[in-house]
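A protein chain is absent from this complex, but the other protein chains hold their places.
Chains here go by letter, A, B and C, matching the order in which they are written, and residues are numbered from 1 within each.
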Amino acid sequence: MAEIVSLEEAVAELVSDGDAVALEGFTHLIPHAAGHELIRQGRRDLTLIRLTPDVVYDQLIGTGCAAKLVFSWGGNPGVGSLHRLREAVEHGWPVPLELEEHSHAGMAAAYAAGAANLPFAVLRGYAGTDLPAHTQAAWIECPFTGERLAAVRALRPDVGIIHAQRADRDGNVQLWGISGVQKEAVLAAARSLVTVEEVVDELEPVPGAVILPTWVVSAVAVAAGGAHPSYVHGYYERDNAFYRRWDGISRDRDAFADWIREHVLEAAG
Amino acid sequence: MAEIVSLEEAVAELVSDGDAVALEGFTHLIPHAAGHELIRQGRRDLTLIRLTPDVVYDQLIGTGCAAKLVFSWGGNPGVGSLHRLREAVEHGWPVPLELEEHSHAGMAAAYAAGAANLPFAVLRGYAGTDLPAHTQAAWIECPFTGERLAAVRALRPDVGIIHAQRADRDGNVQLWGISGVQKEAVLAAARSLVTVEEVVDELEPVPGAVILPTWVVSAVAVAAGGAHPSYVHGYYERDNAFYRRWDGISRDRDAFADWIREHVLEAAG
Amino acid sequence: MNGYTAEEMMAVAAARKLRDGAACFVGIGLPSRAANLARATHAPGCVLIYESGTIGAKPLNLPLSIGDGELAETADTVVSVPEIFSYWLQGGRIDVGFLGAAQIDRYANLNSTVIGDYDHPRVRLPGGGGAPEIAASCKETLVILRQSRRTFVETLDFRTSVGFGEGPGSRERLGLTGGGVSAVITDLGELAPDPESCELTLTRIHPGVTAEQVVEATGWPLRVAAGLVTSTPPGERELEALRSLRTVEEREPAG
Partner (left out) sequence: MNGYTAEEMMAVAAARKLRDGAACFVGIGLPSRAANLARATHAPGCVLIYESGTIGAKPLNLPLSIGDGELAETADTVVSVPEIFSYWLQGGRIDVGFLGAAQIDRYANLNSTVIGDYDHPRVRLPGGGGAPEIAASCKETLVILRQSRRTFVETLDFRTSVGFGEGPGSRERLGLTGGGVSAVITDLGELAPDPESCELTLTRIHPGVTAEQVVEATGWPLRVAAGLVTSTPPGERELEALRSLRTVEEREPAG
């Protein structure tokens, strides 16, 4: 049964220094508020897992929360590079960042294997590329056809964190629109946190909705606007101007530090 | 692009003697009308694939359409045995029936592997049971943990046949309620047929609906009531009395033959 | 009133095993009846999961099949069959698996496949369905079946689902993630695996039943626990709830 608690309590309760934490949301429902709370609580040495590290991971990396990044595409969608990520990789600032790099297909399969309590996933991938040297992949033979396929180690985060449209008072979660790998991120993780736009009495059925029953979620926290600058289908639009502005803010260490102080550290949880 | 054709044309076009055919629908949306058309067209030596062979497979087996059955649970739900299936297995009547027997978990994983164009699926199953001797299973070792897991050969039917609530005029298919393994059965198959209650101008979104785009379906045929005696969520209820009556009809060869003549052979397509 | 049948005692005893709030993967027939009785009495928060992919089903009528429309209509969510077995059952999220069987042996291994030889069966049963992986992956498994020498056998004709295999250590060797069978509820009493030997031992008898009767109805030399207790008879509320469990059919007989 998920407890409905404050974001501050939930993060304090569920995330420790050194944990492997997956904040998921594929271009949609990105849990920015939860990421900011991790920064406020000064978490360190995190292994950050995410198919598409974008602005929120740029912020976590730039503030030194992360020791390792597990990912498959790291950029500012529609804008360009993540300058904090690049500086960590290219110059080890503020701290060196170890990379474990996948393809989307491999990482999605690894989450699915984790959710299914399998130690690995099989896919047609990686063959002939330089990725296997930088990921958790091996080769496996089909016992029936003899074909050689890629095996990727299952992802089992300590904590899975996602943002959803809403939950009911029992902590049952409902999200819709592009659902990415959120279900897998929660089910593959040992603990999970779902931030929501609102808590409602009844979860009216919605076409294309994914339901996470309260008994597979550790905590639910209300964070209205918690996905900004990404969007929440049916609630608010993507703040494209912010993504563009982020390019300038994140290019400069001081501008970045100022922005974090003003918008994260000195902002209410 | 799926053609919208008559059930008779579709079956004549898509199914040949000796084909491996999967009629799926997990207690819901069972494609009875399509099964009856297979009987009318006198198909022989079929490998019939289905998690839960029930009344429609009892009919196909009793009329001698099948040489082999690939399944994981064969019974008359809520009533008891399938007497035509039992007579084929126990006495080879009307023709001997080879069995390939799975568990639901193994067979569902095998369909999913087929849909994903993988030659096999991995699961935690079969260990310690007598099933491996009667199924397409092998043991495989995790390249990361060394754990021993079961591998099942992917299911790739020649034809996947399902029943759905409706399609639009372009042949896009929409089904909802319990969706079983229908998506996998269609995507794993080389060819596919979807019978529908009706063709509509617009597919209004429905909570929990599965959409199969027209370009992954070979043919769509209208068969109103085509799932009877099973049910169609939102259209009609399960005819529980028929399932009970079937127990009596199917116990006796002549009563069975009479029923098939009256309700299948002499019935309009 | 306090008259009740052995069948009713069995259903009530099985229902009592289900704790409130447990996620329960339910087989059809006796298990479904017992699980729905639990929901109607002491375990309203019990989460019923059927292999049709219905999670949190709250049927008013007793389902006839594991895929009745009412299960989908009343469920918290409905997922595909591949998903219910991979993410949910194999995922290790299910507290209690609830199974029936045609045969059981002393190590609580189950047969629901065939009576007689597989290739020349005396009786061809429906088969494993979801049972093998339910027995493999649930944190614990409850088994409910009527007790007789035909069902409680020295050697299974076919091993469909694993209880404790050949005894201590078998589950670990086989890599089964679930805890195995925790209790077997019958019309005569209850059996539980001995903590050391894993062998099913008579731990409870229903009122009016003697240990001798149960031993007599068992195809292997059944061990009887030292502190053998007698089941509390069904209470009024339990019997009322049980008797008001009806299939759609029983409510409104169809034509």
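For this structure, a couple of remarks:
The rule we apply is simple: a residue touches a chain if its C-beta (ideal position, glycine included) is under 8 Å from a C-beta of that chain, and two chains touch if they have at least 3 such contacts.
Quantities reported herein were computed from a predicted structural model and do not represent experimental measurements.
Although it is not drawn, the missing chain touches A, B when the whole complex is taken into account. Contact with the undisplayed chain is limited, among B:18, B:213, B:234 or B:248, to B:213.
Here the missing chain is touched by one residue of A:112, A:151, A:212 or A:260, and it is A:112.
Across A:59, A:117, A:165 or A:179, the residue that sits in touch with the chain not pictured is A:179.
Interface note for the absent chain: among B:123, B:187, B:223 or B:260, the touching residue is B:187.
Contact residues of chain A toward the unshown chain are 26-28, 51-52, 71-75, 77-78, 81, 85-86, 89-90, 101-106, 108-109, 111-112, 123-131, 134, 147-149, 177-181, 183-184, 208, 231, 233, 237-241, 243. Interface with the hidden chain, as seen from chain B, comprises residues 1, 112, 115-118, 172, 183-184, 187, 211, 213, 215-216.
Just so we're on the same page, only the chains that are shown with their structure count from here on.
With respect to chain C, maximal separation of chain centres occurs for A (centres as means of Cα atoms).
Note on chain placement: the centre of chain A and the centre of chain B lie 39 Å apart, centres being C-alpha means.
With centres taken as mean Cα positions, chain C sits 28 Å from chain B. Chain contacts: chain B has residues 123-124, 147, 149, 208 touching two or more partner chains. Among all residues of chain C, those that touch two or more other chains are 86, 90, 177.
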